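One protein chain omitted, others in place.
We just call them A, B and C in the order they show up, numbering each chain from 1.
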Amino acid sequence: MSTETVESPPSSERLLEAYRKMRTIREFEERLHVEIQTGEIPGFTHLYSGQEAIAVGVCEHLGLNDYIVSTHRGHGHCIAKGCDVAGMMHEIYGRATGLCKGKGGSMHIADFSKGMLGANAIVGGGPPIAVGAAIACRNRGDGTVSVAFAGDGSCNQGTVFEAMNLAVVLKVPTIFIYENNGYSEHTGVDYAVGSKDIAGRAAAFGMPVEKVDGTDFHAVYAAMGRALAHARGGHGPFAIEAIATRFYGHFEGDPQLYRAKDEVKRQRESMDCLSIFRRTATQRGLSEHDLDAIDADVLALIDRSVAEARQAPPPAESELTTDVYVAY
Amino acid sequence: MSTETVESPPSSERLLEAYRKMRTIREFEERLHVEIQTGEIPGFTHLYSGQEAIAVGVCEHLGLNDYIVSTHRGHGHCIAKGCDVAGMMHEIYGRATGLCKGKGGSMHIADFSKGMLGANAIVGGGPPIAVGAAIACRNRGDGTVSVAFAGDGSCNQGTVFEAMNLAVVLKVPTIFIYENNGYSEHTGVDYAVGSKDIAGRAAAFGMPVEKVDGTDFHAVYAAMGRALAHARGGHGPFAIEAIATRFYGHFEGDPQLYRAKDEVKRQRESMDCLSIFRRTATQRGLSEHDLDAIDADVLALIDRSVAEARQAPPPAESELTTDVYVAY
Amino acid sequence: MSQKSMRDAINDALHLEMARNPNIIVLGEDVSGGAGGTSGQREASGGIFGITKGLLPKFGDHRVIDTPISESAIIGAAAGAALAGLRPVAELMFADFVGVSLDQIFNQMAKFRYMFGGRTTCPAVVRLAMGAGMNMGAQHSQTIYPLLTSVPGLKVVVPSNAYDAKGLMLTALRGDDPVMFFEHKALYPRKGEVPDGDYTIPFGEAALVREGEHVTVVAIARMVVFAEKAIDAVEKDGITCDLIDPRTTSPLDLDTILESVENTGRLVIVDESPPRCSVAADIAAQVASQGFRFLKAPIGIVTAPHSPVPFARELERAYVPSPQRIEAAIRKVMQE
Partner (left out) sequence: MSQKSMRDAINDALHLEMARNPNIIVLGEDVSGGAGGTSGQREASGGIFGITKGLLPKFGDHRVIDTPISESAIIGAAAGAALAGLRPVAELMFADFVGVSLDQIFNQMAKFRYMFGGRTTCPAVVRLAMGAGMNMGAQHSQTIYPLLTSVPGLKVVVPSNAYDAKGLMLTALRGDDPVMFFEHKALYPRKGEVPDGDYTIPFGEAALVREGEHVTVVAIARMVVFAEKAIDAVEKDGITCDLIDPRTTSPLDLDTILESVENTGRLVIVDESPPRCSVAADIAAQVASQGFRFLKAPIGIVTAPHSPVPFARELERAYVPSPQRIEAAIRKVMQE
């Protein structure tokens, strides 16, 4: 956990760490985008590229005993919360050496030692779970919190509304992070979310809300600081709507016919949280050199992870019926 | 359907009709309260006494081709929408002569010839159904609408939120009537609804809302007129939060330990929609004498309904497997 | 040892284990009741069926949690609390409400341990009141347990009496897997001998309620009571039966059933559910596959009809398998 108070600006160590995490997520996803084309990666995969500042801006505040609950687009949340990057890559390749022994896959990565309670392939599945974890936080009385990541599309799922109301009623420390990347699958948020925005809904459920630029790490980090102060202070839940975009399709293979032709290109130029971060990095006392070194580190880590994952053994067939109560 | 425009004040014929409906609901429920104690009525029953002005204020605007969808506390909605009172009583007694042949019971009364699409024993079950019926209204393009009745407690059920958003997105003529009677079962609305009120939530979903005194027929009627003009005008859904109280327990047999000792007594004095209606009736051109005559009529109707229902035959055993696709 | 209703027996188990284990929480609609009411009285309810009575005053509102009507959030919160180290007991009230909460039961709770490679458990108990017999209509009278028995990862408990209910609940509260604990509404008031102290009944161990020679009768929950009546009736004609109460349908104690069928050669299964993909069908299939050589006669299956539960008294009575229908099924397998 940070030694700074939740509301103070991040130290340069933390900023470097945040940059490393964002860069790791980016390279992880960019690499997956390439590797998926080899056909070696099973299933379907949703990439987080473009939204890195949200996961990292939120999770940089959290300790190992704080919880997060994630979505189908969960790689970024996992990395931000500290999950082992190689273990994730192995999992996505479906290897015995994966974080979940290859039994979960891209949409079901969890790491309980890191307070990462699981990605979730059911849209809207996570927020109620986060409220439950927040009950545990409250009952322990140790100031820990529970964070629910949810997409703009998931904000139309009844479970998400129920979770917000329940958190307000029980006044438990749940922080709802609504990542508005403009789309749910092939449908735009302006169509699917009937109201003006998502933030207004959360407010109507009775909790404080902030709406932030999700491509600006500093903005997310600052808002999360205030959210955390609120939740840790025993004042109940808090919501953040963070606006960003995804640089790839809904899943790998999506032809994105719903997007204007040059949209992604323009967004990569103007909404890239990594470029944006770098733009003010020196002002904040970080050196270009340090950042470059991180970039190199990260690339090496991803290379290693992929190389190892490709060689790693699949789960033994006996795994088919372990880790589940079975008897017939 | 009314010959008045939806926004004009009701004619005295309509006012008398409204009074008759409210009185019918009241006497129906008061009588059930007594008859249930004989043990002749199967199952469990939720009485609508105290909320009559809401059902009637809403339904007096509706024609046979408009739809309503109701709740577990549905007798009032049925009567207001024109269901046959004797047929309802028979249904509640579980008779072959009931509106649903005795197979539905108190919580499952429907009458499709009256546009009454069914009571519903699943809290929050109705609103999505009402949105579906509203799609049919929109597609027919005949200016009909669909009304969802829902309690304050049901306003915490995810399905209700989903229904509101879907109605806004599709811009279909659904009118959501939130009957806030202060309680869901044995829990107060101030506890269970985490936000300030229900109206604010509906507004946050992107539709116009009015909050009205649900014990005042005229207030409900006027608000419903505006709702209807909006919905019929093709502007999409509308919500009304109507505040009232229930004069009995959640279901018959509820000791109501959660209510202050004299609460119901006080409410019967100050929040009785029938007394309130009568108070200004003469000013509105209605005669005491006409109202008294209606009272007498209604009592006779209820007497007859009960007497007949007690004598009516139960469904034949063959009914067990009819009206359902069955094959064995 | 004292005479207790099944209602009190389950309540007893909750009291005992909550005192023993501070990680147990109870949540659901009106599990205490009275929150936000005008009388100021909490514990206005103690659960619609009174199963959670007395818990709030003893354990406080951090452990006995009244919720809004939001079943997905209730079950989801139980799932999340379980991942985070608590042992939640969620009351779903009527079993029929799995309709509004199934995802959190079958895609979440049930699958966590497996999907996450065994790195977690999900020790949550969901309590569900089930069954017909009180004219509550089609949406408040279903048995539901077949549906959840079909789901890998869930344990499914279906007690038929007060003694078993207490012992099985204590087992549920100490296990590491999600447990669906079905309580038949018509059994709540039925009394039996129940020890005051602590005892557990293992899952997957059937009770041999009666011993006999000619027919094996397997019956679930309330149907055990009805089967006993049927067995009494046929005994007058010298037909004696093994009566097996599986107590849990998942895990299912197939061995006890197979052993009995090996002796009797005849099997009748009684399940209050509609027939298709029922637990009755499930047991019949397993015996037809693994105990075929023991069978001297077609398997007798007694279930509700394939229709929703009707409201009217006469119809509902005809819906629920009766002692008479069970008796007829026993006599029929004896004739073949």
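Everything that follows uses one rule, which is that a residue touches a chain if its C-beta (ideal position, glycine included) is under 8 Å from a C-beta of that chain, and two chains touch if they have at least 3 such contacts.
Everything numeric in this text was worked out from a predicted model, so none of it was measured.
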item	value
Visible chains that the absent chain touches, using the contact criterion stated earlier	A, B, C
Option from A:I36, A:C59 or A:M107 whose C-beta touches the chain left out	A:M107
Options B:L64, B:A136, B:A293 or B:A307, residue touching the unrepresented chain	B:A136
Which of A:S154, A:T174, A:T215 or A:S305 contacts the chain that the document leaves out	A:S154
Interface with the undisplayed chain - residues on chain B	67, 69, 98-104, 108, 110-112, 117-118, 120, 122, 125, 127-140, 146, 158-159, 162-163, 165-166, 169-170, 322-328
Missing-partner contacts on chain C, residue numbers	72, 96-100, 102-107, 110-111, 114-115, 137-139, 146-147, 149-153, 250, 252, 273-274, 276-282, 284-290, 292-293, 295, 297-301, 305-308, 310-311
Residues of chain A in contact with the chain not shown	42-44, 94-96, 100, 102-108, 120-125, 153-154, 156-159, 183-194, 257-261, 263, 314-315, 317, 319-321, 324, 326-328
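One rule holds in what follows: only the chains that are shown with their structure count from here on.
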item	value
Intercentroid distance (Cα basis), chain C paired with chain A, Å	39
Gap in Å, rounded to a whole number, between the CA centres of chain B and chain A	45
Intercentroid distance (Cα basis), chain C paired with chain B, Å	36
Per-residue multi-chain contacts in chain C, two or more chains	67-68, 70, 72-73
In chain B, residues with contacts to at least two other chains	156-159, 191-194
